[in-house]
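My questions all concern the structure below.
Complex shown without one protein chain; remaining protein chains in place.
By letter and in written order, the chains are A and B; residue numbering begins at 1 in each of them.
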Amino acid sequence: MIQNLMDGILTGSIISLGAIGLTMVMHMLRFANFAYAELLAIGAYAALVFDRLFAALVPVMDQAFGGLSLTWSLTLATLAAMAITGLSAVLIDWAIFKRIRQKADALSMVFASFGVALIIRNVITLIFGLKAELYSNDIAFAMVLSRDPLLLIKPDQVFVLVAALVLMTIFHLVLSRTTFGFALRAVAENPALAQVAGVPLARIIIVVWMIGGAFSAAAGVFYALTNHLSPLIGHNFLLPVFAATIVGGIGSVYGALLGGFIVGIASGLALQVLPSGYSPAMPFLIILAVLLVRPQGLFGEAEQT
Amino acid sequence: MIGIISYLAFFGTVASILAIAVLGLNLQWGNTGLFNGGVAAFFGAGAYGAMMLGGPADPLQFGAFELPYTIAFAGGIFLAALVAWAVGLLTLRLRHDYLAIATFGVAVALEAVARNAEWLTGGAKGMRGFPRPFEGLFEDQFTYNLAFLAFVVLILIAVYVGLERLVRSPYGRVLRAIREDEIAARSLGKNATRLRLEAFVLGSAIIGAAGVLYVSFYAFISPQDMAPILTFQIWAMLIVGGAGNNRGAVLGAFLIWGAWTSSGFLLAKFAPTAVQIYTGPIQYIMIGSVIVGMLLWRPQGLLPERIERTKTGNEAPGKTASQG
């Protein structure tokens, strides 16, 4: 029970990071972006490439920090992956979504995002192969927190949770203290009014893609660090991040953060009663429950069609 | 010669079954503007529903009632419609992309059930031995396959004609009005949500019927048959043919299924073994590129929708196809 709860919180922090950008682009660009979760995969694999590169160039950097599988090279690789993934998100928007946005309706955007997801996922498969990869082949030993009930936690998991919380705190400070943060929240709430108030919308959209991409990359690396890399990361996180945004209310950044933890914890606890084979369906049940009880989500406003 | 005819009959049967599913999707998307993100779920519901009702008895399994084919057929359609009704009821009054997300979710959830609920669905190994209809009437497999092709084509024609009538009727015009302009539709005094729900359920029932035919043909169903790629394939067929145009939907089904099978054949025959294990991903990229490419460069498809249809309709599919 407590083990499932702990695992759920950890997964929740990863989902939250993935959902931050999704909720913003979904609200600003008014379409459900099914390619969004592929940014997690792009981030995780970009980090793998940079990690190998840095470790090969400067072998000293391949030294793991005590107890963690994290190395200097992976730390730097993660930062580089965040930048690359942010740029990829901007590039995909510019090359595909922006062009479709200009001439077609939101439905075509949703449709195109499915196509983009399919392409990204399978290009990654072609490059890296179908088998699971690891950043480090050293076995990360778990710490025993308690023997009865048995509670295990890996140092990597503690690190991931702390790092995710740090990223969220930084983002919260930006949102609540800076002009840029106000502008971002303004755009997230009401793009048209934000533009009238003088917010340069086109530039903010680019920045939102950058931030969303960067956070998704971090989420992808964190997942891969505590589990493994697979081309299916994006596919597997798609429903959880959507569930997080719907639970929190589309457009609400704080809602997405909370929603991520709710989805993670609920999925973790569901393992108490459901076989693990059903866990991919958990986010869907959460979505159904929210649509039934409070369709606008925790922090969202009622919105029709 | 018999080999070629036999293969063409096989190809034609599968393509026609998929074309029926594309027609169902066209009613939802092309005519009513509803995004179905889980075509595979409704296809699978039809197939599994029919298998559970009409499949051979198995002590390890719930269902498998060995009911007559007509009841199994109707049951499969009913299950697909039921799932559509539940999802539609919850999402159709909300922002349009909730339907996309929820239908995608249904597909993930039903696939999980198909994989895990062994007592109900046979789990990952699936269920076999569906009694194929009228099999006893034919002496050899070859004639049977031709007869089955005729049976599927007959249903395809029936669905096509039915949908064409529906689309041209006042009801079809209201559906298009809902797609084009929600406010206008409401001002007509029609309950747009209810009409959407009807179109969504009917479209899903048609997709479910395709699923029933699929399991009738293969006599076998497994979670693999409702994998997400099926949804993508059916979408690609519709967008290539032309959303909103039923003739386009059928054309797209044959074109894309032809491209899919021939690319698989070519890769298997000519590609080095190292590449062959990536046949799947290569074909998936192809489907994804078709979808994105069509949206970018020819969103209306090969046979665009014509709102003001006349009865001439003398464009040859081959001629229009060559433009693309």
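Here is the rule we go by: contacts are C-beta pairs under 8 Å (C-beta built on N, C-alpha and C of every residue); 3 or more make two chains touch, one makes a residue touch a chain.
Keep this in mind: contacts and distances are computed from a predicted model.
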item: Complex member absent from the view - protein name from UniProt, among "RNA polymerase sigma-70 factor, ECF subfamily", "Gas vesicle protein", "ABC transporter ATP-binding protein" or "Stage V sporulation protein AA"; value: "ABC transporter ATP-binding protein"
item: Shown chains touched by the chain that is not drawn here; value: A
item: Absent-chain contact - pick from A:Thr75, A:Asn190 or A:Asn227; value: A:Asn190
item: Residue touching the undisplayed chain, where the options are A:Ala89, A:Val199 or A:Ala281; value: A:Val199
item: Positions on subunit A contacted by the hidden chain, ascending; value: 179, 182-183, 185-186, 188-190, 192-201, 252
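Following the convention adopted for this analysis, only the chains that are shown with their structure count from here on.
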item: Centroid distance [mean C-alpha coordinates] between subunit B and subunit A, Å; value: 32
item: List of subunit A residues in touch with subunit B within their complex; value: 26, 31-32, 34, 96, 99-100, 103-104, 106-108, 110-112, 114-119, 121-123, 125-126, 235, 238-239, 242, 246, 250, 275, 277-281, 283-285, 287-288, 291-292, 295, 303-305
item: Residues of subunit B touching subunit A in the complex; value: 29, 33, 35, 37, 90-91, 93-98, 100-102, 104-106, 108-109, 111-113, 115-116, 182, 228, 232, 235, 239, 278, 280-282, 284-285, 287-292, 295-296, 299
